[in-house]
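Below is one structure, written out as structure tokens, with a few remarks after it.
Complex shown without one protein chain; remaining protein chains in place.
Right, subunit A next:
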Amino acid sequence: MTSLSKAEKSYIQSSLLSDPPLRLDGRSLEDYRPIALETGVVPLANGSAKVCIGRPGRGGYVQEAGGVGGGTEVVAGVKLEVAGVGDGEGGGKVACTVSCSPAAYPSLSSNALDDLQSDLTILLESVLSHPSLRPNNLVIVPGKKAWAVKLDAVVFADGGNVVDCLMLACRAALWDTKVPLTKWVEYRAPRRHAAQGDVGMDVDVDEEAGGGFETKGESRATDFELTDYWDEGEVLSGRESWPVCVTLNVLSNIHFLDAKLQEEASVPLRMYVMYAFPRGKPILQTFRLIGPEVSTIDQLRGLIKRAESYARNTWTGLEAKLKDEEARRGVKAREKFYGRLG
């Protein structure tokens, strides 16, 4: 994204390749910048998260030009919308959109910004909307209505490694998402009334959607109603299988993690490796090769293995943090509730 002169590029490359390797901010090759995460930041969304990698820059971009500070900042929000289900579809789609704030990319023209947005959107969509990850508790009325998951991520600042940051934010937002509980509503003309000559239709509330699958009158359910307030509900099923991303920046025979913008601009090859660990078992969910360099199968084999251990670290850290956040927000909500009472 940033344009670097040849001299700057070779300076960064030669210091990365020196022994011991040196990075702009003194990190080792496998270190991440500090990551800050908070869930529930958007009150109007069903699930949301904000992730910062690196120190949020004080007056960011002026410093960024000098190569000092400025982290990456992404907010992701999930909105659930009721959508009709077409013929032969399972229902419950996940749709992703990434928008990049022009403030994060002051040097890009609006066309280039559009291209970047669509590239990131396509990448995210191909990962998170894959049928193998579709949650199965999104159906409201079988065959008729389902929740459509709209995941929107906004990049507010880009200090490098935006894909990892996006995936962390999206994963946290999806983890945080609560699906409102619904009940089916069924219309039928009660026999008793009909005998009395009453032609009016009566509304009858059926069983809850979860328990309703075994009832034979599936097709009779026509509409639904919410049984709870929006902030209560159940979490998305299979939420532990959303993947995390590790971007490997490859420069000849070394690789490093969490590149800053200048480092990103000076490596010829990048790999997006996305792993999920449902029940501890590593699954490679997405792999992409980016950049004008070539690789070999032996190099890829080694790097995919290494990426697994990096991804597992990120995964455990994120999982612990998300559980913390859940507990913290539970306590906060309770205190607020009691505080109002008292």
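Keep this in mind: a residue touches a chain if its C-beta (ideal position, glycine included) is under 8 Å from a C-beta of that chain, and two chains touch if they have at least 3 such contacts; residues count from 1.
The criterion applied here is as follows: contacts and distances are computed from a predicted model.
Asker: Pick from "TBC1 domain family member 15", "Ribosomal protein S5 domain 2-like protein", "Cytosolic iron-sulfur assembly component 2B" or "Pescadillo homolog" the UniProt protein name of the chain that isn't shown here.
Answerer: This omitted chain is identified in its UniProt record as "Ribosomal protein S5 domain 2-like protein".
Asker: For the chain not shown, which residue from A:Leu29, A:Leu108, A:Ala265 or A:Leu284 touches it across the whole complex?
Answerer: A:Leu284
Asker: Can you tell me which of A:Ser14, A:Ser99 or A:Ser126 touches the chain that was removed from the display?
Answerer: A:Ser126
Asker: If the missing chain were put back, which residues of subunit A would it touch?
Answerer: Subunit A touches the chain not shown through residues 115, 118-119, 122, 126-127, 130, 132-133, 276, 281-297, 300-301, 304-305, 308.
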